[in-house]
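Here the complex is missing one protein chain, while the rest keep their positions.
Moving on, here comes chain A:
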């Protein structure tokens, strides 16, 4: 049912750290891991789950390490994968970059964490803020041994008591990422908005928070169907939110963790006009040159402005001698990603810009066929949400009765924003 052992491997498959939780797997089986993975990659069937004899490996790759869980019963794979990602998250809170060198540098604390975060293969406490209260890197400096914080076993396992701030503040960031996929002939195949409400909480004590959004279900239920509201297709909450409460009356109520965290994420598939639309016309003269005419249009309201717009146009990998002409922004050829990038620092709504590009092609064609990567666009539009979601209120109640100010910020940015090329 649970993980039998955990391994952290370098890219060559050498074990950096291992922890045997159940003593029922052959700990040398891990030596076969990398060969097995290579074989599967060769076959084109590399999946995050591998089998070697009667051991199953479930793994993720992060920077230059593999985190592998070995197990031999019918384990809950989803739980293991989530746990591995959680490990990376916790490690990075402890020592920032999680990679081969930092793992070696911090092996003592990693052993301690692995011991605390998982017992007999069952995930336990994985809240890094709570762990940091009693697993410290400089444990030897403490005069008296630390005790497990109450929060470890409390119903509120993500916040400790007795937090104090002189100035009580809450920052809310509503960030919407637009995923869009358009076909080469210009039809939008798929478009969705993945939103996220991130919080930075600097509040004293154990505050009770209630967040009000212009949620359509809520509005209709309370007879305010006419005011502007948003229909959220699917919502996911941080574990601090009382899910059953939300299920009954759509109230988002919670005791927040301290500091920064993602409170909720939501998804909606509304058909919106693509915010930035790219039209290309390409002339290919094989063996000699290729020329592009790129038209970029901003299709949002005039009073908004997109910042740091980057339009990435892929070109054949053997192209050279690029020549660009444009009235705005700058263009850079980046052969390492076989593309050129058109950067426009500030792109107001309702505008249209042009770029022409010429590149030479070698007279000898390369044998390998290349994929056709899509055009990608990166952008940020502040003070604007595509969905129209709004924070109506954030109520903060704490028994000491202090006043705290919530600050709200909205931003729309690109998610996977791709347009296929002809």
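Note that contacts are C-beta pairs under 8 Å (C-beta built on N, C-alpha and C of every residue); 3 or more make two chains touch, one makes a residue touch a chain; residues count from 1.
The definition used in the following text is that contacts and distances are computed from a predicted model.
Name of the non-displayed chain as stated in its UniProt record, restricted to "RBR-type E3 ubiquitin transferase", "N(6)-L-threonylcarbamoyladenine synthase", "EKC/KEOPS complex subunit BUD32" or "AP complex subunit beta": "AP complex subunit beta". Note that of A:242, A:297, A:351 or A:378, the residue touching the chain absent from this view is A:242. The missing chain lies against chain A, touching residues 1-2, 15-18, 20-24, 43-49, 51, 54, 56, 58-60, 71-79, 81-83, 85, 101, 104-109, 111-112, 115, 119-120, 122-126, 134, 139-140, 145-148, 152-155, 157, 179, 181, 183-184, 189-190, 192, 194, 233-239, 242-244, 246-247, 262, 264-265, 267, 369-374, 416, 418, 420.
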